[in-house]
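Only a single protein chain was left out; the remaining protein chains are all shown in position.
Chain lettering (A and B) follows the sequence in which the chains are written, and residue indices restart at 1 in each chain.
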Amino acid sequence: MKKEEIKLIIDNRRLDGRKFDELRPIKIEAGVLKRADGSCYLEMGGNKVVAAVYGPREVHPKHLEDPSKAIIRYRYSMAPFSVEERKRPGPDRRSIEISKVSREALEPVIMKELFPRSTIDIFVEVLQADAGSRTACLNAASVALIDAGIPMKGIVTSVAVAKVDGVLVLDPIKEEDYYGEADVPFAFLIRNGKIESISLLQMDGRLTFEELKEALRLAKKGAMKIYQLQREAIMKKYIKEEVIE
Amino acid sequence: MNEEVLMEIRRDYVLSKLRDGERIDGRKFDEIRHIEIKTGVFKKAEGSALVKLGNTQVAVGIKMQPGEPFPDTPDQGIIIVNAELVPLASPTFEPGPPDENAIELARVVDRGIRHSKAVDLSKLCIEEGSKVWIIFIDIWALDDDGNLMDASALAAISALLDTKVPAERFELGDDFPLPVRDLPIAITSLVVEDKILVDPCRDELSVGRNVITVTTDQEDNIVSIQKGGPFLLSEEKLDEIIELSIRKARDVRSILSKI
Partner (left out) sequence: MISRKIVLPGDLISTNPKAAGVNTYVENGNVYARVLGLLDKTETTVRVIPLKGRYIPSLNDTVIGIVKEVTANGWIIDINSPYMAFLPIPENPDMKVNKRPNEVLDIGDAIIAKVMNIDPKMKVTLTMKDKLCRAIRLGRIVIINPTRVPRVIGKKGSMIKLLKSELDIQIIVGQNGLIWLNGDRRKVSIAEEAIYLIELEAHTEGLTDRIAEFIRKKKDEILR
């Protein structure tokens, strides 16, 4: 089917029945792995991802050490069975780019100066992929970092906005991503319930300046909802700690 | 702490308890940890399973596509098993291509499936000599608390049981369930001094990676044996281990047949 022929908005609803500013169902669970220092399992629409944090720990090889702060490493990886056509194991160009921008979204928030000559390693595996796997991974990584006790300025939350049939929609599905006119993933630093700044921003497609501003507004709305779920996931795991002798 | 040093410290505790006839988690010597099997978890896969063996967790996804048969078996489907010990699963796993442990694990799981003839490869021929079904079994370790081998083997057969051949997608007819006709089960035991510990957890492996994996089919035939670890094994010990493995495999198989 030609790209121009498919209708993505019918009667003010999207293909999966959602309103323009509605998120897909999200499920978040913190502390799901025994070996990792921090971990998180997250579902966002059809995405199923698991994130693990190790660190701060010694850097190997030593020459990568920074004498004044921790280095941050982020590895986004997709399991071969996560997509329709089997993906060969190992990093491809897309995974490498996603790893880079995701790392850069978390780096300014992590207090690296507290841990010179060490590394904080973040690994995220996509076990089932749908559009927006990079945003799902970043949300999971954020929770895993909290679960690992890593000092941070605040919490990082990620969500994407797409333009389909001339309309801006929140948290796009595969068809919207593929057939739409633009795809804009965002990540924000959220502190004390307030969005402070943008830590990840990419744009693939074509938008006017006004449209970008509207996309930002829409993304912020969605991010605040996801932030609440991230908090709840941590609270659920640690609530029993609130009572001590 | 450096993983080796940590293991050294744990070692004393494990050995001390063993001498009192106990395991550190209170299990009997022939007791397997709690098993949880979930199938159909990953929707993009033709079949999938998530297995928890105690705290050890493994995900397996099955992907299928048509391809060319091997020249010496022109009417047989192909099974390819790959395992990745992704860095997420353990502080000791590093990013990169599969190392000797990942390769050994994949090959042992493969042998169990192949020699038990769990999948009838002759039913996977599309066009003799030119097109057959290829089954990719991808093992993704998620949490290594010891004995990824048995967890992986169990997840692999569980995923196969869950698999639907995607004929429609390739315009080769209707989808159909993958014909699975046996249930190979791998049982790994740790040999410590004169004791045999079934399903060792990671802390128990601190005394030495001296393990044996025995895979059996539903008729109690042995379809794979792998001695893993630099130790010397006596015949008597081997007999004991095989008898034990056959017995324990039956227990695990009954859990499997319930899903």
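Definition applied: contacts are C-beta pairs under 8 Å (C-beta built on N, C-alpha and C of every residue); 3 or more make two chains touch, one makes a residue touch a chain.
Predicted model only: the values in this text are computed from it and were never measured.
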Hidden-chain contact residue, picked from the options A:P80, A:G132 or A:G154: A:G154
Selected from A:S95, A:S118 or A:Q202 as touching the chain missing from the view: A:S118
Residue ranges of subunit A at the interface with the undisplayed chain: 37-38, 55-58, 67-68, 111, 114-118, 146-155, 189-192, 231, 234-235, 238-245
Interface residues of subunit B (partner: the chain not displayed): 1-2, 5-6, 8-10, 12-13, 16-17, 20
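In this section, only the chains that are shown with their structure count from here on.
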Distance between the centres, which are taken as Cα means, of subunit B and subunit A, whole angstrom: 32
Residue ranges of subunit B in contact with subunit A within the complex: 41-45, 48, 55, 57, 59-63, 65, 82, 84, 86-91, 95, 97, 136, 138, 140, 142-145, 202
Subunit A residues touching subunit B - in the complex, by the definition given at the top: 33-36, 46, 48, 50-52, 54, 57, 75, 77, 79-86, 89-91, 121, 123-125, 127-129
